[in-house]
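Have a look at this one.
Note that one protein chain is taken out, while the other chains of the complex remain in position.
Our next item is subunit A:
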Amino acid sequence: MPYDSRDDKAFAFDGDWREFAPIALTNLLLCVVTLGVYLFWARTRERRYLWSRTRFIDDRLEWTGTGLELFIGYVFALVLFAIPFSLINFIALNGAMMRGHEGLAALIGFVMYLFLISLTGVAIFRALRYRLSRTLWHGIRGGSDAFGLAFGFSYLWKTVLGSFALGLLIPWSMTSLWNERWGRMSFGPHRFHAEARAGSIFLKFLLFYLAPIIAFFVIAILFAIFGVFAAMLGGFPQGGSEGGGAPPEGFMVILFAIGAAAYLLFFVVLGVVALVYYSAYFSEAVGKLTLGELQFAFTATTKDWIRLFLGNFLLVICTLGVGQVFVGYRNWTFFIRHMHAYGEMNLDTLTQSTTREPGQGEGLLDAFDIGAI
């Protein structure tokens, strides 16, 4: 079936938030009364709704995961990793510190930190594999034959190397890890290929990288100008010591207001610049992704990303947190709205995936509280 997204968008979402609200609100209720245990079933219900209202070319997606498998995955990860981890942390690290073996404590801490980074990589890989294996389209699912251990190791060394050279290699580590994990995923008989490159997003990263430094200088200059200005007006002596009198209260209030505004501005600017980079990264990453004859594209601009984040922020704040239950819905519709596909998908050769179906879900990710996109 040849398909060209120029006539008609390949991805479309036809759900409605009023239709989703009963799901979201009953999920919230059940999560509260079960002390969070229902979370895994809630997430499953939410995905079942979102997937089923998402059309790709000529058919809807279907989410086939279950709450129980997510729950089992979480318990596994908790018992196998999180609990031993906190015990080691608590007993070994405290013990070494109390005995005055700072060197040993530092070594234990360092090794655990490296282990935690690799585990994060494994978790990200396995979550992606799980999601593809539970996504059905035309009765066909995705998956991967890899367990993610190799990716965990890559994640470790690429993250460590990425932070070298003062963090300038981060775009490289992000794109190359994206390529590596997607390159091991498949849908039906087709393997994904990802060839995202760091070069094209490096300038935007540099902007993000330099923004705090530039912002710091701008703020410092503003303060200096204000100081000179105040001194010229004879508000109070510059050095502070010779005059002896306390600065007038109005002056302190203004100074404080400027300081607070500068502080706030700093984070707003940094957040916006981070989104400039992230939107470039995500477009590059999705844009260089192919599946068989299909090519993908992601067209959200920085403005779209800012609108998404600001909207989520206001939604949560204005509803005193209840709006949190709609954040997943907003993120998904944002993702589908800007996702495009071009090329061809031949249904005759779209055969069932032969990858091993993972038995349980995103446990590691949950146990270590890592978000994933």
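Convention: contacts are C-beta pairs under 8 Å (C-beta built on N, C-alpha and C of every residue); 3 or more make two chains touch, one makes a residue touch a chain; residues count from 1.
We adopt the following convention: contacts and distances are computed from a predicted model.
Note on the omitted subunit: UniProt lists it as "M48 family metallopeptidase", one of the names in "Phosphonate transport system permease protein", "Fe-S cluster assembly protein SufB", "Cytochrome c oxidase subunit 2" or "M48 family metallopeptidase". From the options A:P171, A:G188 or A:G287, the residue with contact to the unseen chain in the full assembly is A:G188. Contact with the undisplayed chain is limited, among A:A12, A:I72, A:L114 or A:L136, to A:L136. Residues of subunit A in touch with the missing chain: 1, 26, 29-30, 33-39, 41, 44-45, 48-49, 52-53, 58-60, 62, 64, 66-68, 78, 82, 86, 91, 94-95, 98-104, 106-107, 136-141, 188, 324, 347-352, 357, 369.
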